[in-house]
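See below for the structure under consideration.
What you see is the complex with one protein chain gone and the rest in place.
Note that the chains are named A, B and C in the order they appear, and that numbering of residues resets to 1 at the start of each chain.
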Amino acid sequence: MSEFDRVIKGGTIATASDTFSADIGIKDGRVAALGENLSGDDVIDATGKLVLPGGIDAHVHIDQPKKGGIAMADDFRSGTRSAAAGGTTTIMPFACQYRGESLRQVVEDYHKKADGKAVVDYAFHLIIADANEQVMGQELPALIEDGYTSFKIYMTYPDLKLNDRECLEIFSLARRTGAMTMVHAENADCIEWMTEQLLMAGKTGPKYHAVSRPPVVEKEATHRAISLAEFLDVPILIVHVSSAEAMEQIAIARQKGLRIYGETCPQYLFLTADDLELDDEFEGAKYICSPPPRDKANQEKIWQGLANSTFDVLASDHAPYSFDGPDGKKVVGEDAPFNKIPNGVPGIETRLPLLFSGGVSEGRISLQKFVALTATNPAKLYGLHPRKGTIAIGSDADIAIWDPEKKVTITNENLHHNVDYTPYEGIECTGWPVTVLSRGDVVVQDCEVVASEGRGQFLRCDKPDPARPGMGTL
Amino acid sequence: MSEFDRVIKGGTIATASDTFSADIGIKDGRVAALGENLSGDDVIDATGKLVLPGGIDAHVHIDQPKKGGIAMADDFRSGTRSAAAGGTTTIMPFACQYRGESLRQVVEDYHKKADGKAVVDYAFHLIIADANEQVMGQELPALIEDGYTSFKIYMTYPDLKLNDRECLEIFSLARRTGAMTMVHAENADCIEWMTEQLLMAGKTGPKYHAVSRPPVVEKEATHRAISLAEFLDVPILIVHVSSAEAMEQIAIARQKGLRIYGETCPQYLFLTADDLELDDEFEGAKYICSPPPRDKANQEKIWQGLANSTFDVLASDHAPYSFDGPDGKKVVGEDAPFNKIPNGVPGIETRLPLLFSGGVSEGRISLQKFVALTATNPAKLYGLHPRKGTIAIGSDADIAIWDPEKKVTITNENLHHNVDYTPYEGIECTGWPVTVLSRGDVVVQDCEVVASEGRGQFLRCDKPDPARPGMGTL
Amino acid sequence: MSEFDRVIKGGTIATASDTFSADIGIKDGRVAALGENLSGDDVIDATGKLVLPGGIDAHVHIDQPKKGGIAMADDFRSGTRSAAAGGTTTIMPFACQYRGESLRQVVEDYHKKADGKAVVDYAFHLIIADANEQVMGQELPALIEDGYTSFKIYMTYPDLKLNDRECLEIFSLARRTGAMTMVHAENADCIEWMTEQLLMAGKTGPKYHAVSRPPVVEKEATHRAISLAEFLDVPILIVHVSSAEAMEQIAIARQKGLRIYGETCPQYLFLTADDLELDDEFEGAKYICSPPPRDKANQEKIWQGLANSTFDVLASDHAPYSFDGPDGKKVVGEDAPFNKIPNGVPGIETRLPLLFSGGVSEGRISLQKFVALTATNPAKLYGLHPRKGTIAIGSDADIAIWDPEKKVTITNENLHHNVDYTPYEGIECTGWPVTVLSRGDVVVQDCEVVASEGRGQFLRCDKPDPARPGMGTL
Partner (left out) sequence: MSEFDRVIKGGTIATASDTFSADIGIKDGRVAALGENLSGDDVIDATGKLVLPGGIDAHVHIDQPKKGGIAMADDFRSGTRSAAAGGTTTIMPFACQYRGESLRQVVEDYHKKADGKAVVDYAFHLIIADANEQVMGQELPALIEDGYTSFKIYMTYPDLKLNDRECLEIFSLARRTGAMTMVHAENADCIEWMTEQLLMAGKTGPKYHAVSRPPVVEKEATHRAISLAEFLDVPILIVHVSSAEAMEQIAIARQKGLRIYGETCPQYLFLTADDLELDDEFEGAKYICSPPPRDKANQEKIWQGLANSTFDVLASDHAPYSFDGPDGKKVVGEDAPFNKIPNGVPGIETRLPLLFSGGVSEGRISLQKFVALTATNPAKLYGLHPRKGTIAIGSDADIAIWDPEKKVTITNENLHHNVDYTPYEGIECTGWPVTVLSRGDVVVQDCEVVASEGRGQFLRCDKPDPARPGMGTL
C-alpha cells in the first residue's frame, strides 16, 4: 500500500509566487506532500505539463431564479461541468435577493438548486437588493457567521440598485463584521436618461446598449463607491471593470493607501463595442453585457491593469443566457429595444484558457500572475484560502494540469455549458487544461468531463482579513 | 537511515503567496519535501514558529576598497555573520569599479575578499563608474554571461556618477543582454550647488546633509531615470527610495505600463531628518545616508508604498562605517563639513526584524508581503529564483525560523556587525529569527551564530526575465 | 457745461487685464470716456487711489423666506448697503423655490422684497428644488428668456437636494438653453449617516458640524457633478469649494478639457474648523457653514487655487443669520444638536477687503486677478458682461475707489449688515474701498453709505456663452 491515494508526477508546479518541479502526493482529497519520487496508488504523469491550482471563478451567475429576468441556461450541473472543463474547480455564484425577499430564504432556495448537481465545489456570494431592517439587523450578520462572507451590491438596475445611504449601511456592516462587499459600479440615472433619449430617437438596436452607458458612467460610480468606502474606512472590491477611466480610479485610491480591490473579465480583454455592431444587426446582442465592452485602447489598458496589479481578480461574470432558445436573447429581445435584451455573456469555461493564452503565452503576464488572478487572490479575498486557491500542504487537491502548448480553437460545440453560443467563437488559444482534479478526484480527463453529478460540496467561507493591507501577494 | 538529512517539524511555513503548516525535509542542502510527519536524522522543532525563506539582502556594501572613501568596518566574515543573525541567508554586495579600473579585475579582487570568509551565500552586483569601450564592449557582456547580471549606476557622487548618455548606454546594454540596472537617483548638480551655498554660509554641521538634498532632487533624478528607461523600453530598478515624491514617480510609471521596480530601506521607515539634528551636534552624523531620511509624513507614505506594492524590495543599503574608530565618521568628519562625512548607515542585521515588527506585527503588511519584499522579489529580480528566495521543492534550504512573539530591544552590543553603533539603538522589536539555516546547515542557533567561516558560496545569477511584465508576485 | 456728468480724476485704473492711469468720464450713469485731462460737472479726485470695477457678489442670500429655516437678518436695504460699503455694486441673491412652489411665483415674490429697498443693482439666481414638469417644461425656459439665466442646485439638504436624475434634467435644460448651473456639491447620504452616528453618540456641539461633513464628502459630490456634466457635455460651476480634494477634481476636469468653473469664499481662506471649537462652546456656532472651514493646509491650497486660476469666482455666500437675536443661531441652536443650527456666515461687506488684503497686499495674487475673481469673471459667467464687471466704454459706471494703504480692523459695529456678528472680527486689512459709485451715483463716500433706498435696479442677465471655452480671461 502506498503512502498516497494519488500522485501527480513530473510536472512543473506553479503557485502565485513560485514555479518548481515536484511530485504531488494526494491523500484524503488534500495535498499531503510535495517532493521527489513520490509513489501512490494512482499516478498521473504530468511530464511536460504545468500543474496549477484549480481556478476559482469568483463571479458567476448560475440558475438564478427567473423572477429577475429570463431563465438561465445553466444549472449547477452544466455550469460546474463547464467550469471544470475550463480548469476551474471552485465557483462562487450569487444567491440573489429581490426586494421583499428574506435573505435566509433566498440562500436556502439556492442551496436546493445546487444540491446533488454540482460537480465541483462552490461557495455563495449574496446579492443584497433590499437592505431592510430584518436583513441588516438579523439575517445578514447571521449568514456571515454561517460562511456567506461576501455580498454584491448594485449601483444600477432598477430592481436591484441601492442608493448611497443603503451602500453606506452595507459598507458599515461589512466593516463591523469583516465581510467583503463587491460593487457593480455604474450610474443608474445616467443610463436611464441616455436610454430614454436613445429610444425616443428610435435608436433601439443592440449597438446602442454600449452608447447608453459610456465610460464616464462607470467612472462616476467607481469614484463614488470608493469615496463611500474611504468615508467609512472599509475595503471594497469593484467588479467587472471595463474601462481605463474606472481602472484609474482604483489605482488612484490605492496610491492614497485605500484598500480598494479590482476585478476584470475576459470580455474586456477580448471583445469591443464593435462586436455589438455586427452586420446582421441582432447578432450584436450576443455581446451585450454591462458594463459594455469598450474599444481597443481600453482593452490595452485593462491588460496593463492585470500586469501592474491594479486588478486582483479575473472572473468570468458568466451569465448563461441563450441566444436562440425559448428564453434566449433573440426571442426576448429581437423585437424589443436594446434595454430589454438580457445582459451578460457566457464564459465560465473559456475564462482560464483565454487569459492563459493572451496573457501567459503571449508574454503579457507571468505564470505567477495568472495563478494569483484566477485562483489565489480570489481565495484570499473571499475567505477560502489556503483551503482553495493554491497548491500547498493541507490544501484541497484542486488541481488543473495544463498543456501549455496545446492549441485549441474555441467553438461552442466543444464547450460544456448549456448556452447555445460563445462570444469567443473562433479564437485560437495556446494552452489548455487537460486533466483537472477536485479534492483529489479526477473530474476532467483528457479534456473530457468525467465527474459525477452532485460530488461538488458547498464551501463555508471564512471572513477575509480585509483590515490588513496587502493581503499577501495582492 | 531516514530519508532526509534534516527535518523542520511543526512550523508554519510562509511563502510570498501562502501560509500553511508542514514539515520540511532537507536533503543535500535543498528542500526535498514538504509534507506531514516527515522524519530525518536531525529534527528541528518549529512548533509555534514561523518558517520563512531566508532573507536576501539585495543592497549591501561590504569591504569595498578604501579608494572610494574610507575603510568599511565589515568584511565578509562579520558582514555575513551579522546578516545570518538577522535572518538573511544571501547577500548581494557590490563589486565597485572606480574610473579607470578594469571591471574584470574589480570582480576578481572582490572575490578574494569574500573567499574563505563568508558564512552565507553571496552574489555580486557590479557598480559601473566608467562606461568606457572596454567595459561596455567586452568586460560587461562577458561578466553578465558569467553570472554577474545586475549593476548599479549612480546619478550623483563626483567619482561615480554617470551622465545621461552613459546611463543610456548602460540601459541599452541591459536591454540587449537581459541584465538588470539599479539606479541611485539624485541630481548631482543640485546637490553640489546647494552644498556650496551651505558651506559658503558656514552651515557645515551634519544636519545640513539633509538640507543639501531635498526631495525634489530625488524626484527629478527618479523621473529622469524612468524617462530614459521609457525611451529605451527597458526595465530598471530605483534603489533606496526615501520620499513620497520619488515614490509617486514610480507609481505613475507603472500605471502607464512601464516596468519600473522600486526598493526602499528601513532608514526611510524608522529614521527622520530630525535624527540628524541631535543635541550633541555631531551625533547626527550617525544618521547620515543618501538620500537622507525625510519627515514623518514621508515615512508614512513609504510604509504605504510597501503595502500597495509600489515597492518590490526592502534592502538595507548596509554601509558599515564606524563612528569612533580610526576610519570612523567622527575622525573623518568631525572637523570637516557635512559633505565629507562618510555616507551610509549599518543595517544588515536589523533589516528583517525592523520590517517584521513594524510591518507584520503592527499589521501594516501581510506575512506574504514580508516574504516577497525581503526574499522572493529580490531573488526574481536578480536571477536567483527559485534557487533562493522561497521554500519550494528543489530550492536551497535557506530558511529562517522566527519566533513571532519574541521581543528584542535593538542594542549595538548584541549585533554581530563590526560597526560601533546602530542607528536603531533602543527600538523594541516584536518578532526575531531564532534559528537560521543556509543550504540546510544551521548557521544560527538560538540567536547564536554557529556558522563556520568560509562556508558561504558565490552565486552566479541567471538573467532575470525583465521583458516579462508582472514578474510573478511582484 | 462740461462733457461729462462726473469725472474721476488721477486714479490708477485696473481691469482684469490691465493697470493704467486715466481719468474716467461718466455720462448718464455709464463710462463714456477714458482719457487724460477730462473735465466734468462733478470731479472726484482719485489721486493715489486704485479705481476698480465695483464688485459683483455672485453668491449671496438676502431675505429668503423663512419657510426654509429661520429669518434672515438682512433685507435688500441692509444687504445692499453692506455690499456697497464693501465695494460691491452688484449682488446676485437667490430666488429660492421650495418643493411644490411655482418658480414664477417665487420670482415674483422675491422681486417684491427687493423693490424699493436695494441701493445697488441686483440680478437673481434661481434655486431649483422641484424639477417637476411645470418647472422644467414651462416656467424655467420662460424665466431664462426673461433674464434669469442661472440657477443653483443642491446635492444635499433634505428639503432642497436633487437626485442624479434631476441634476441631469437640469443640466440638460441648461445645455439646451445656454443657462449656467451652479452646484452645491456635498454627498447628502454621507452627511446624514455621519450626523446620525454623532448624535447617537451624544456628540451634539457645534464642532461636530465639521466632523459630520469631511472633505471626502465634498470631493465625492464634486466628482459626481463634474461627471454628470461631462456625460452631457455642458459647463457647470461648483460653488463654495472648501477643500484641496474638491479643488483637485476641478483642476483634473479642466486638464481634460471640460468646462468646469469654480467658486470659493473668504471663509475658506480665513477660517478653519478650529474656529468651531472655541472655548465657550457655543460660540463655535458663529462659524458654522457648509461646507465647513477646513484646516490650514486646505486654506493654503485654496489660496493657490485662486492664484493658479483653478477658481474663477470669489463670492461671499453671505448668509445673514444673527447670533443672539430672536431668530439667531443661539436661540435656535443652543439647546439643539449641531445639525439644527442655521448654516452660513455673513460676509457681503468683508469679502473684497479680505481678499484685497490677504491677496493683493500680501502678494498672493495680482491686482488683475483680484478684479477678475470679484467682478469680471462673475459678470461673464452670469451674463452681465460688459454692462457690469469692468471699466470700459459703455459699461455702467459701477466703480469702487480703493485706498490701497488704508488699514482697517474689521469689527462688527462698523459693518452695515444687520447681523450681530462677523466671523472676521479683529482681522486687520490693508486696503479698503473709500468711495463707491453705482451707475455714476456716489453710493459710498468716505466709507459712509450715502445711497438712497430703492435706487438699485433689477438686472436681466444675458445667457453667458458657456459653449465657448476659455470665456475671456477666465
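In the analysis below, a residue touches a chain if its C-beta (ideal position, glycine included) is under 8 Å from a C-beta of that chain, and two chains touch if they have at least 3 such contacts.
Keep in mind it's a predicted model, so treat the numbers as computed, not measured.
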Next on the checklist: For the chain that was dropped from the view, give me its touching partners among the shown chains.
Outcome noted: B, C
Checklist entry - Which residue from C:Lys9, C:Lys152 or C:Lys369 sits in contact with the chain not drawn here? => result C:Lys369
Checklist entry - So which of C:Thr89, C:Asn343, C:Thr374 or C:Ser395 would be touching the chain we can't see? => result C:Ser395
Checklist entry - Which chain B residues would touch the chain omitted from the figure, given the whole complex? => result 163-165, 167-169, 172, 187-190, 192-194, 214, 216-217, 219-220, 223-224, 227-228, 230-231
Checklist outcome for this item: In the full complex, chain C touches the hidden chain through residues 13, 15-22, 25, 32-36, 248, 251, 254-257, 304, 306-310, 363-369, 371-372, 376, 385-386, 390, 392-395, 467-474
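By our rule, only the chains that are shown with their structure count from here on.
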Item to check | Chain whose Cα centroid lies nearest the overall Cα centroid | outcome: A
Checklist outcome for this item: Top of the farthest list for chain B, CA-centroid basis, is C
Checklist outcome for this item: chain A and chain C have mean C-alpha positions lying a whole-number Å distance apart equal to 51
Item to check | CA centroid of chain A to CA centroid of chain B, Å | outcome: 39
Checklist outcome for this item: For the pair chain B and chain C, the C-alpha centroid-to-centroid distance in angstrom is 57
Checklist outcome for this item: Residues in chain A with touches to at least two other chains are numbered none
